[in-house]
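One chain of protein is taken out of this complex; the other chains stay put.
Read from first to last, the chains carry the letters A, B, C, D and E; within each, the first residue is number 1.
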Amino acid sequence: MPEFSHLDSTGSARMVDVGAKPPMHRRATAECRVVCAAETIRALRDRALPKGDVLTVAKVAAIQAAKRCDELIPLCHSLPLDAVDVTFDVQDTAIHIRATASTTAKTGVEMEALTAASIAALTIYDMCKAVDKAMVVTDLRVVEKVKE
Amino acid sequence: MPEFSHLDSTGSARMVDVGAKPPMHRRATAECRVVCAAETIRALRDRALPKGDVLTVAKVAAIQAAKRCDELIPLCHSLPLDAVDVTFDVQDTAIHIRATASTTAKTGVEMEALTAASIAALTIYDMCKAVDKAMVVTDLRVVEKVKE
Amino acid sequence: MPEFSHLDSTGSARMVDVGAKPPMHRRATAECRVVCAAETIRALRDRALPKGDVLTVAKVAAIQAAKRCDELIPLCHSLPLDAVDVTFDVQDTAIHIRATASTTAKTGVEMEALTAASIAALTIYDMCKAVDKAMVVTDLRVVEKVKE
Amino acid sequence: MPEFSHLDSTGSARMVDVGAKPPMHRRATAECRVVCAAETIRALRDRALPKGDVLTVAKVAAIQAAKRCDELIPLCHSLPLDAVDVTFDVQDTAIHIRATASTTAKTGVEMEALTAASIAALTIYDMCKAVDKAMVVTDLRVVEKVKE
Amino acid sequence: MPEFSHLDSTGSARMVDVGAKPPMHRRATAECRVVCAAETIRALRDRALPKGDVLTVAKVAAIQAAKRCDELIPLCHSLPLDAVDVTFDVQDTAIHIRATASTTAKTGVEMEALTAASIAALTIYDMCKAVDKAMVVTDLRVVEKVKE
Partner (left out) sequence: MPEFSHLDSTGSARMVDVGAKPPMHRRATAECRVVCAAETIRALRDRALPKGDVLTVAKVAAIQAAKRCDELIPLCHSLPLDAVDVTFDVQDTAIHIRATASTTAKTGVEMEALTAASIAALTIYDMCKAVDKAMVVTDLRVVEKVKE
């Protein structure tokens, strides 16, 4: 039967003890999409994307959030990230976000990748909300997790 | 034609100047879902939900993230939140999250509500990821925004 | 029967909604003591107190912690502090700490005063722990709370 | 004569240089008590403890504070914590708190354990202060410190 | 004789009590320069400025630091900023930075403007340090301070 690593035998939340685990190279990639109106994408392409600031601001926010993931997700460990990368693919009615985090540490970085993708999406939402009240952030998930 | 409030006439990102706006009571509600396997929900109902810690930890994380929204979303203003409320509805293959933030301030709180819902979802993801590798956080959106 | 303001009718934790409360001048004072060996106090008087750094570092830590009380205590509101003051009275086997916080806000500042006193005590503990392994921080309490 | 490791020869505060120290497994446990009225404990047992939220919120706050100890205590080093554990023992007129922090690092974690216990106590204080104005947090001390 | 507002009559540091001051519109502008080699500016103009990311990242860092000025400068009050604006003027051997912060609060915002300009400069330094080891950040000062 599956075990919730973050719950002890009485059902109480706990931080997993990683003291006995060896540091390894670990990498995780998460993706999500900000679904918006076609007109929003057209306006972005016209006025926002040439200068590029919307996506750059979102990328910076994502990197900074990934570095602070342990402050946001209560039972996460503090990990020294080796790198965070965030890329965007602007489609006709959505902006696709892909965030990769890597570390050399005792535990995985999927929460850091998910946090980076989420905060990138929310930052784009913030910058576009004056022109589009109906955006949806969707399909946030881990697409790759590697340990070596 | 729609205006991006966070971009100036050259396309550069900017923080909106709210100096001339009066403080008003403002409230926003955001929702999202963590979609998981039926077996994950069954395991939660068996071992995690009776004690309640998974949802309480997620709620605390959400409240704390809402209070720090201005640190996460670069162009957001710092708002003194009057209240943050987060509720959960555990369904057969998903956990539905609803987060409401309210303030008496010069600008709206939808980013705070969205941030609270997102971080609640990520916290649940973190606590369930050992038993379910295929969860998806989806349909994050603002469902109500009020100013009075 | 007494009411836990931070619990709703189902026993779930919640942030109190202060939206309808008027801002008022509020002030609270908390005290505690760091109990140490007489020899520790003598060593402090000889080598640390003339320069004064131990108490100044503790005061700065206390002020900074009071300003971030809402990040530390999950259900606390973010309050704009008007002032934080911390004083020390070095006695023969203890350092007495007194911290006062004040604000003009919708809710009280006793948690800010208690946090300031606690972090001042821990900072002194940190700086003296190499010479005294048996210190105790004790009698932390609110000694005054004013609203006007 | 005892040496204050955090003071240089002129009495100025300093951060200890741990550059030459080897990383070791280190663990520390701190304890304290929140002393309250018997009626407060009875009310907690009636309405708060069955759902468990008061203690879970306090535990989350403690874990998050331990991870940020270096931001709170000015001369502390940033340590990657392997685990933080917090347990509560509800007695007739007090809640006993026990916090353990562990790391694999160049310096000890007693400040992290003390910070966790302190913030757990303050969080309980915050959630009970509406029903009990006379609580005292007391006997905060390190009860075990191990290096191996 | 001039008075240090942050020192009490014994020379101890203190936070100024702003409880009796009325909130006013306040604005401050700070400037500084990052002096670099002519070749660095040419390389920036060739490869970095067309895309614009170096200056956008610096602007985001500046805005975020201004919002957290109270965490960085120990005796500063927490102020709700109405706006932060940062502009850059790329000259032949320097990048000129100008940062303006505004608030409606009980105390001035020159520290927020200075912090924004400083962190913008350091962020540019960070991104250019691989190509120029001899940059200098200089002439950081307040150029305008307004209260109305």
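In this text, a contact is a pair of C-beta atoms (placed from the backbone, for glycine too) under 8 Å apart; a residue touches a chain by one contact, two chains touch by 3 or more.
All values derive from a computational prediction rather than experimental measurement.
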Chain not shown, its touching partners among those shown:
A, C, D, E
Considering the complete complex, identify which of E:18, E:60, E:84 or E:97 is in touch with the unshown chain.
E:60
Contacts of subunit C with the absent chain, listed as residue ranges:
51-53, 56-57, 60-61, 64
Touch rule applied to subunit D and the missing chain gives residues 12-19, 70-71, 74-75, 77-80, 105-106
Residue positions on subunit E contacting the omitted chain are 1-7, 10-13, 32, 39-40, 43-44, 47-48, 50-54, 56-57, 60-61, 64-65, 72-76, 110-111, 114-115, 118-119, 121-123, 125-142
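As a convention for this text, only the chains that are shown with their structure count from here on.
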Chains in contact with subunit B and with subunit C: which ones?
D, E
Kindly list the shared contact partners of subunit B and subunit E, in label order.
A, C
Across the interfaces B-D and C-E, which one involves more C-beta pairs in contact?
C-E
Compute the centre of every chain as the mean of its C-alpha atoms, then state which one is farthest from the centre of subunit A.
C
Determine whether subunit A and subunit B, two copies of the same sequence, contact each other through the same residue numbers or different ones, counting it as same when over half of the numbers at the interface appear on both sides.
same
Going by more than half of the contact pairs matching by residue number, which of A-B, B-C or B-E reproduces the interface of C-D?
A-B
Quick one: report the Å distance separating subunit B from subunit D, using the average Cα coordinate of each chain.
29
I'd like the Å distance between the centres of subunit A and subunit D, where a centre is the mean of that chain's Cα atoms.
31
For subunit E, what residues touch not just one other chain but two or more?
56, 60, 64, 78, 80
In graph terms, nodes being chains and edges touches, is this line, ring, star, complete or other?
other
